[in-house]
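Of the protein chains in this complex, one is absent; all others appear in place.
So, subunit A:
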Amino acid sequence: MKRFTWFNVTALTLGFAFLYLPMVILVIYSFNESKLVTVWAGFSTKWYGELLQNEAFLNAAWVTIKVAVFSSTLATVLGTMAAYVLVRANRFKGRTLFSGMIYAPLVMPEVITGLSLLLLFIGIGLDRGVLTIVLAHTTFAMCYVSVVVSSRLVSFDRSLEEAALDLGCSPWQAFRLVTLPIIAPAVISGWLLAFTLSLDDLVIASFTAGPSATTLPIKIFSAVRLGVSPEINALSTIMIAIVTVGVISASLISKQASLKQQRDEQAAARG
C-alpha cells in the first residue's frame, strides 16, 4: 500500500489546518509589533514584556494555579476514596444510586452546578474568594477523578490486597503499600485531569469567584470583551506552550515506561 497518496496528503493537511490554523495565527500575532491585532507591523517580543508588567494578569495567574493545585489535590483524594469504596465495597443498600450520583456532575450543565454552588455559599454565608473556587472545582473535578480511578480499580486483582492482609498488613497499610502504588498512574492522571479542568474552567469559576479573587480565564474573558489586545495573544501563546510541553513530556514518560516494560518482558521470555 502506498503511504502518501494524493488523497491522504490532502485529508491530513485539511484536518491539521482545521485544528491548528487558529492557534498558529494567534501565536504569530503575539509577536506583532503593532497594537492592532489584525495588522502586521513587524516582529517584536514587547507584548511579552508588557505582560510581565501587568499585575492584574499575574495575580489572576497566581490565583488560578493556587486553585488548580489545591482543588485537584482535594478532588484526587476524595475521588479516589469514592472510587475505592464503590468498587471495593460489597453490595450495600443504595449502591447503584450512590454510584450514579457520583457521576451525575459529569453530565450536569456547568451553569447549574455553578448556580447551585453559589446559592449554597450565600446560604452558609461563605465569602466568595479563593476558598469558594477551590471547593467548587473540587466538587466537579472529583467525579472525573473517580471515573478514572475506578476504571483502574475494576481490573485490579483483589487478591493482591488479600495477600497483603494475609502477610500481616492492617487494611490501611495494605492500601498504602500495595493498592496505592499499583493504581498510582491512574491517580496521577486523575490529578492531571482535575488540574487541567480547573485551569480552564470559566463558568463555575465566574459563579463562585469574588472581587478578591479572579482566575485567569475570567480575566481573559473580560479583557477580550473590551477588545482583543496583543497582550492576550502573548498570554495565550504562553499557555499553549505550557500545555504542549506538559502533554509531550507526559506522553514521552509513559511511552518510555511501556517500552521498558516491553524490553523487560522480552528479556524474561528469553529466560
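One rule holds for everything that comes next: a residue touches a chain if its C-beta (ideal position, glycine included) is under 8 Å from a C-beta of that chain, and two chains touch if they have at least 3 such contacts; residues count from 1.
Note that in this section contacts and distances are computed from a predicted model.
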{"item": "Among \"Aspartate carbamoyltransferase\", \"Na+/H+ antiporter subunit A\", \"Tryptophan synthase alpha chain\" or \"Spermidine/putrescine import ATP-binding protein PotA\", UniProt-listed name of the chain not shown", "value": "\"Spermidine/putrescine import ATP-binding protein PotA\""}
{"item": "Sole contact to the chain not displayed, among A:P22, A:G49, A:G100 or A:P181", "value": "A:P181"}
{"item": "Option touching the unshown chain, where A:G168, A:P211 or A:G227 are the choices", "value": "A:G168"}
{"item": "Of A:L52, A:A89, A:L160 or A:V224, the residue in touch with the unshown chain", "value": "A:L160"}
{"item": "Contact set of subunit A toward the excluded chain (per top definition)", "value": "157, 159-160, 162-170, 173, 177-178, 181-182, 261, 264-265, 267-268, 271"}
